[in-house]
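The complex appears here minus one protein chain, its other protein chains still in place.
Up next, subunit A:
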Amino acid sequence: MFRNVAELLELANSQNKKISEIMIEQEVTVTGRKREEVLSFMDRNLTVMEQAVERGLKGVTSHSGLTGGDAVLLQKYIEKGNFLSGETILDAVSKAVATNEVNAAMGTICATPTAGSAGVVPGTLFAVKNKLNPTREQMISFLFTSGAFGFVVANNASISGAAGGCQAEVGSAAGMAAAAIVEMAGGTPAQCAEAMAITLKNMLGLVCDPVAGLVEVPCVKRNAMGAANAMVAADMALAGITSRIPCDEVIDAMYRIGQSMPTALKETAQGGLAATPTGRALESKIFGIPLKEK
């Protein structure tokens, strides 16, 4: 089993294989499942992601009413053609938002790596799909590559907002997505790791401060920006830009930052945006309880 990104790259380079392939082979070895089983299980997850994006693009609203409909707004805006940043990036953002709006509405999603960060990987995948026209097999590989980097983060740092803040959730998801975009676009395993490092570096310190404890505000928009971050970092890595701090050390930094982050900013709804006057007012309105001094 690879324990860190350096070992993952060593395996890929020495065997001249893609990162997705290393992940598939490890899964077969560790679980004892057949290769076809492993692939078809991931295919099923891909289908769930596809359906969540489709549902979100039709427009959903959460039970609290805090989130919903933004994916639709952005798609309409893209159609008008007067956007400033770029079509693929906005498409990724819109599809990431779509997924998380479905999640907030207690819809069915696939955690990647968590539910609160479930939008980033599928958002970028289905946007890049329109640009690169991948086969179904390549789309499944995208998820294995994401999974390989998420696997390293989960085992060496954290993918839990309660344990490490949002940097551990959307930060990890964005890094995973960036690496997978690079592989799908034909980049090397090393470039995948650079993309992951560049992305995660720019998510360090991100706190988990959900208003009313709901996975809605600011989670949905953090997924949006996670997707945008992943797209840009992937392009930077494909351009040959490298991270001065190696990927494994960035992951380690993320872990240590998470450890030193105060509890109020780790999914307790006690600090940050959750503790703003508007955040508190929304909380009391949603749960029908009077505002209390905190």
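By definition in this document, a residue touches a chain if its C-beta (ideal position, glycine included) is under 8 Å from a C-beta of that chain, and two chains touch if they have at least 3 such contacts; residues count from 1.
Note that in this section contacts and distances are computed from a predicted model.
A single chain of the complex does not appear, and UniProt lists its protein name as "L-serine deaminase", one of "L-serine deaminase", "ATP-binding cassette domain-containing protein", "Probable chemoreceptor glutamine deamidase CheD" or "Osmoprotectant transport system permease protein". The chain not shown here is touched by just one of A:75, A:103, A:202 or A:243, and that residue is A:103.
Checked against the full complex, the one of A:188, A:242 or A:268 touching the unshown chain is A:268.
Across A:6, A:48 or A:204, the residue that sits in touch with the chain not pictured is A:48. Although one chain is not displayed, its contacts with subunit A can still be listed: residues 1, 3, 23, 26-27, 30-32, 38, 41-42, 44-45, 48, 102-116, 118, 121, 143-144, 146-148, 150-151, 154-155, 158-163, 168, 176, 210, 212-216, 263, 266-270, 287.
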